[in-house]
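Provided herewith is a single structure, encoded as structure tokens, for subsequent inquiry.
The complex appears here minus one protein chain, its other protein chains still in place.
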Amino acid sequence: MANTFGHLFRITTWGESHGGGVGVIVDGCPPRLPLSEADIQPDLDRRRPGQSKIVTPRKESDTVQILSGISAGQTLGTPICLWVKNEDARSEAYNEMKDKFRPSHADYTYFAKYGIRAWQGGGRSSARETIGRVAAGAIAKKILHEQFGVEVLSYVKQVQRVTGTVDPETVKLADVEANIVRCPDATAAEKMIRLIEKIRRAGNTVGGIVEGVARGVPAGWGEPVFDKLEADLAKAMLSLPACKAFEVGSGFGGILLTGREHNDLIRARAGKVFTTTNRSGGIQGGISNGETIFFRLAFKPVATVMHEQDTVDVNLQNTTLKGRGRHDPCVLPRAVPMVEAMTALVLVDHALRHRAQCG
Amino acid sequence: MANTFGHLFRITTWGESHGGGVGVIVDGCPPRLPLSEADIQPDLDRRRPGQSKIVTPRKESDTVQILSGISAGQTLGTPICLWVKNEDARSEAYNEMKDKFRPSHADYTYFAKYGIRAWQGGGRSSARETIGRVAAGAIAKKILHEQFGVEVLSYVKQVQRVTGTVDPETVKLADVEANIVRCPDATAAEKMIRLIEKIRRAGNTVGGIVEGVARGVPAGWGEPVFDKLEADLAKAMLSLPACKAFEVGSGFGGILLTGREHNDLIRARAGKVFTTTNRSGGIQGGISNGETIFFRLAFKPVATVMHEQDTVDVNLQNTTLKGRGRHDPCVLPRAVPMVEAMTALVLVDHALRHRAQCG
Amino acid sequence: MANTFGHLFRITTWGESHGGGVGVIVDGCPPRLPLSEADIQPDLDRRRPGQSKIVTPRKESDTVQILSGISAGQTLGTPICLWVKNEDARSEAYNEMKDKFRPSHADYTYFAKYGIRAWQGGGRSSARETIGRVAAGAIAKKILHEQFGVEVLSYVKQVQRVTGTVDPETVKLADVEANIVRCPDATAAEKMIRLIEKIRRAGNTVGGIVEGVARGVPAGWGEPVFDKLEADLAKAMLSLPACKAFEVGSGFGGILLTGREHNDLIRARAGKVFTTTNRSGGIQGGISNGETIFFRLAFKPVATVMHEQDTVDVNLQNTTLKGRGRHDPCVLPRAVPMVEAMTALVLVDHALRHRAQCG
Partner (left out) sequence: MANTFGHLFRITTWGESHGGGVGVIVDGCPPRLPLSEADIQPDLDRRRPGQSKIVTPRKESDTVQILSGISAGQTLGTPICLWVKNEDARSEAYNEMKDKFRPSHADYTYFAKYGIRAWQGGGRSSARETIGRVAAGAIAKKILHEQFGVEVLSYVKQVQRVTGTVDPETVKLADVEANIVRCPDATAAEKMIRLIEKIRRAGNTVGGIVEGVARGVPAGWGEPVFDKLEADLAKAMLSLPACKAFEVGSGFGGILLTGREHNDLIRARAGKVFTTTNRSGGIQGGISNGETIFFRLAFKPVATVMHEQDTVDVNLQNTTLKGRGRHDPCVLPRAVPMVEAMTALVLVDHALRHRAQCG
């Protein structure tokens, strides 16, 4: 179950950065959805390394192939297998890592768990694993958009101390894609890019905040107890590599307000219910209330830096390790499509669950 | 599945604040564990309303009964059913609520989802639902303690702007239980209590931060991809009523550091691996690294305030609603055992999963 | 998961024949279904010991209480907890069994699995466990009947060598309930009853065949691969105590025909598709085809006999054991409501799954 996400719209990812490639099985996709590689590739291109000067320069085309589940351009209702071949498996680049654990990576913990050093490219902890998520997420976004009128979007909100100003209610995909850092605030974006370039040149890395948004979710999606919408979103986000924090609506900041101040008052107009503020972030008691859902997540700075750092080898001897060759100064621009994918996967699963129980 | 949590140590909660009571089924508990109500009642007492002047005064003894799964004081390996009868079902206290949705409560969203107004006591969104979690969590804590040497603890870290200073490595249960607000920093605790009392008298409410800790978790628990330890913890915490945010290790604050600064360097001494800092919060790539696991979560101020606020009734007409009678000024002291319970449930599930796959 | 059945309409049973009782949680029930104990008790009465001279005389009223999930006579969409108290826990009746394993019972295998002898009343292997299933099944049958127009029925087809003639297309509940052995063929029923009485007087037991029927299932329910409708039915039936065999449609007998003879030819009339024979038993490739679903299952003779038989004690010493007091000469009449319950649970789950994926 460790590699499966979702109940009714269910994905299982597989693959390492070495070996035959990475991919995903999507099980539970409704039948008769028009679908081709062209629906999926654009999000993979947004996730791809080498797409700009501020992300990892690793060269992979990440071209998706649909292996099953489609006939004559339509989904069959059967499992959809999506596959992306590995191309740039330069395992020699990792040679030194073979016997050393990279600090703040998953190298040591995988070794402790499985008793085996699958060092090439970081194995399953490689960011390549997220290819399957992004590919499946593209399908989920299409279903949400076409069958439920829901739009899922995310963008870079903050890089280290540089914060953008963005309105979750109105921001558009074109605004996000207008620059290489994927921050819809053009002025902040410029500063962010300059910061990342500086950090990259210093062989260092930097983290920040991605904000996720879902607009048009009707009131009533989500489950009351353990599978609250915010709980499933939190799990989805914290399952992304390097994500360390999640907050929905007012989040940590909300604790500075009293209950009187924090409550979202309810009004109705022409038979439509709405709240006058949205500190709940569109979710109350685990269930959507019809307002825009929004949340933020923190990505720590990437662990691989071009500096010598203390570590331990597989024989548990103290040593040092220095990143070599290419490095990824900031995961944020590429995290944007990942966040959208995970958001869409959570929402489409809850849409189907709602339909199952409540008709 | 909405009311079930966990894979191998699996709980299902049931019950509303009206009706025959609330409870939980624990499935997957190892056999031959000595267990009686005395192992469970103390945590229920820590969760109970009316335990101090700063929590809701509702009167319930919350006495647990074990209905199944035990013979001669030992677990059988079969499902354990725990039941707490409802006593204080003063549904008249909720009469006005019958037709009105409480702002920032789950009233409207449940209505939107299920098409029925189960108004008495808030139905499943009532905090009484957490009784089952706390009861099951007490069993999970006992297993972790006795069979794996793991200690789970949590405490109030911040009430609105009042922050305590606590060392996650050394804090003890006795420190937490030393005062009614459950903040181990005695000076801060006093300020917190005064603040909550003031807020209560004003008919208002206040939120804050609870910190959770797990010590003694061996390296290797957790799963690499979707069921990362931090992802499961995030879901567990966000599934608690009023929880709006979660961060593990350095969390949101970690984004202010560069990668060089943020990395936890690894050292070995006498065959034992450790990190010189713990910004990872004891988890790397979803798997425990042997350091102390710690995380923080934000609880928003309780929604029920003793002031008139705008809302809508079940006929979607604008109206106002004012909380009456008792109210809960601050959920934090009672949230502490809930956080411990959810932490223990996540950990014992991963302990069993690790044993299943890795022997 | 061992005590949970179903995906979307999901039940979890709990309880032993000793202790506080037995029960079930039903999770995923659609909201706004009118429901009270009166919908459930009749099936429990059909399952109850002591209902006639040909079943076990154990005295239990098996009165069901709904503890949660209902308000004002309607389901809330939240978990329904059903509870039946234990009354006749004459554990002294089992005293000799305390240290001996009953042959062909689950005594030794439970001991081997859990390392503990939960001897009272057979623990979870007691037929009392099926109370939860029958109670949940009554809800499932109501949903199927009211919301999907599906009728579920079962009856005794054969006791040892005495076989009844019954038409699955037309048999009615009243025919089944017309006699105490629950065989709608009155002549055969009389012979069956005489046989069971004779066997009971001899301190012996006898098995036979129950046939299950579902009429009105629309074409299209079921899943193509692992969760085929017949696969889920087979699992459901083989999970009943003493069930040793399952066949759908032509079953074992079908292998005597060639493909030409066995195929169900398809015809259409007025836009409605049907088959001219029904050797498929209403299911093709795991999915219903709109014909009547029918299947048979074999129950072995009950293991407890009033004769001395070789066995082993908990110290693994050879010994003998003789059943004492009451014994159950034939499980078949009481198995009928269990088969209906499991059939209904499988079908309602697939109905909801179909609605989730295919709209």
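Labels A, B and C are assigned to the chains in the order they are written; within every chain, residues are numbered from 1.
The rule is simple: a residue touches a chain if its C-beta (ideal position, glycine included) is under 8 Å from a C-beta of that chain, and two chains touch if they have at least 3 such contacts.
Keep in mind that this is a model prediction, so the values were computed, not measured.
**Q** For the chain that's not shown, point to the residue among C:41, C:78, C:125 or C:292 touching it.
**A** Result: among the candidates, C:125 touches the missing chain.
**Q** Who touches the missing chain here, C:30, C:79 or C:207?
**A** The missing chain is touched by C:207.
**Q** One chain isn't shown here. Among C:40, C:84, C:305 or C:341, which residue touches it?
**A** C:305
**Q** Which listed residue, A:58, A:100 or A:113, touches the chain dropped from view?
**A** Hidden-chain contact among the options goes to A:113.
**Q** Tell me which stretches of chain B touch the chain missing from the display.
**A** Residues in contact with the chain left out: 7-8, 28-31, 77-78, 224, 352-353, 355-359.
**Q** Using the document's contact rule, name the residues of chain A that touch the chain not shown here.
**A** 1-4, 7-8, 10, 12-16, 18-23, 25, 27-28, 31-32, 65-71, 74, 76-81, 83, 113-116, 118, 120, 123-124
**Q** What is the set of chain C residues that contact the non-displayed chain in the whole complex?
**A** For chain C, the residues touching the absent chain are 1-5, 7, 13, 101, 103-106, 108-110, 112-115, 123-125, 129, 158, 160-161, 199, 204-209, 218-228, 230-239, 241, 244-252, 254-260, 262-268, 271, 273, 275-276, 279-281, 283-290, 298-305, 307, 309-312, 316-318, 353-354, 358.
By our rule, only the chains that are shown with their structure count from here on.
**Q** Comparing chain centres built from Cα atoms against the global Cα centre, which chain wins on proximity?
**A** B
**Q** Taking each chain's centre as the mean of its C-alpha atoms, give the chain farthest from chain C.
**A** Greatest centre separation from chain C goes to chain A.
**Q** Counting shared numbers against all numbers at the contact of chain A and chain C, is it over half, same, or under half, different?
**A** same
**Q** Give me the C-alpha superposition rotation for chain B onto chain C, in degrees, nearest 5.
**A** 180
**Q** Mind pulling the residue numbers of chain A that touch at least two other chains?
**A** 7, 224, 353, 358
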